[in-house]
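The complex appears here minus one protein chain, its other protein chains still in place.
Up next, chain A:
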Amino acid sequence: MSYIQSLFPITAKKELAPGIFDYTVYCPPIASQAAAGQFVHIRADGFTLRRPISLCQIDRQRQTIRLVFEVRGGGTQEMSHLSVGDSMDILGPLGNGFPLLSPENKVIVVGGGIGVPPMVETAAHYGKNATAIIGFRNSQAVILKSDFESLGCDTRLATDDGSAGYHGFVSGLLKERLEQGPADLICACGPMPMLKSVVSIAQQANVPTKVSLEERMGCGVGACLVCACRTVRDGKEIFTHVCKDGPVFDGDEVVF
C-alpha cells in the first residue's frame, strides 16, 4: 500500500448539524485505492499537526471521497472555513480499515457521535444485511441517519436524552438486536466507553468485533510513534499505534 500527499479540490460542502461538516473532495488516487475504515490526514493552514479524519464514503466512479468531521479545536475550525473550489491538502489513504466479509453476512455497525461517519462505507458494503445502530447526544446532533436508510440498512437510532429514537445508549440497542438474531461481525467507532461496552456485549454473545480507535496523532504513517494505544498481542500488553496498526483493531486486543 502506498500513500500520497497533494492538494485536491473540494466539490461539495454541507453543515450536517451545528459544527459538523460534510465535504466531498475530488481525489482520484485516494478514491481508487482506499478502503472502508481507513483515514486521511488533513493539513489545516497555519497548524503544525495534520488532523486525521476517517473516510465516510469512497466513490470510485466519481473518484471522490467524503469526509465528515466535527469542529473541536483550532485545526478543525480552520478546516471548516474551506469552501467548494478550494483545495484540501490530503495525505492518505492511511491505516487499516474494517475487514469486508462477503455481503450476505449479517453485520452490525455501531457508531456514536462523530464515530458514526466512518461506519457509512462499511454499512454500504452489506446494504440490507447490515444493522446500523447510531447514537447521539440529542436530536439536534443526529447525522447521516438517512444515508444508512437509503443504503437499505436496518437503521436504529438512540439519543442520550431520548429526544429522538431510543432513549439511552447504543449498547441498549445492540443488546436488543443480538436478542433478535445472530450476527457475524460487529464493527464500531465512537468514544472509548461506548467501544468498551460494545466489545463486552459482543463477547458475551460470542460475536467478533472490530473497533476504530482515535488518539492524538503526529505523522499519520507510523514514523513518529505518538498515537499509542494499549493492546494485547501474543499475550503481552504493548503500545501499538493507531495510525499504522489501526485505526481498526480487534475488539478483543484493545485494553480499555
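As a working rule, contacts are C-beta pairs under 8 Å (C-beta built on N, C-alpha and C of every residue); 3 or more make two chains touch, one makes a residue touch a chain; residues count from 1.
Just so it is clear, contacts and distances are computed from a predicted model.
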Fill in the blank from the handout: From the options "ABC-2 family transporter protein", "RNA polymerase sigma factor", "Dihydroorotate dehydrogenase" or "PTS system fructose-specific, IIB component", the chain left out of the display has the UniProt protein name "Dihydroorotate dehydrogenase"
Practice task
From the listed residues A:48, A:61, A:102 or A:206, report the one that touches the chain absent from this view.
Solution key: A:48
Exercise for the section: Identify the residue among A:160, A:215 or A:250 that touches the chain left out of the display. Expected result: A:215
Practice task
For chain A, enumerate the residues touching the unshown chain of the complex.
Solution key: 1-5, 43, 47-50, 73-75, 91, 215-230, 238-239, 244
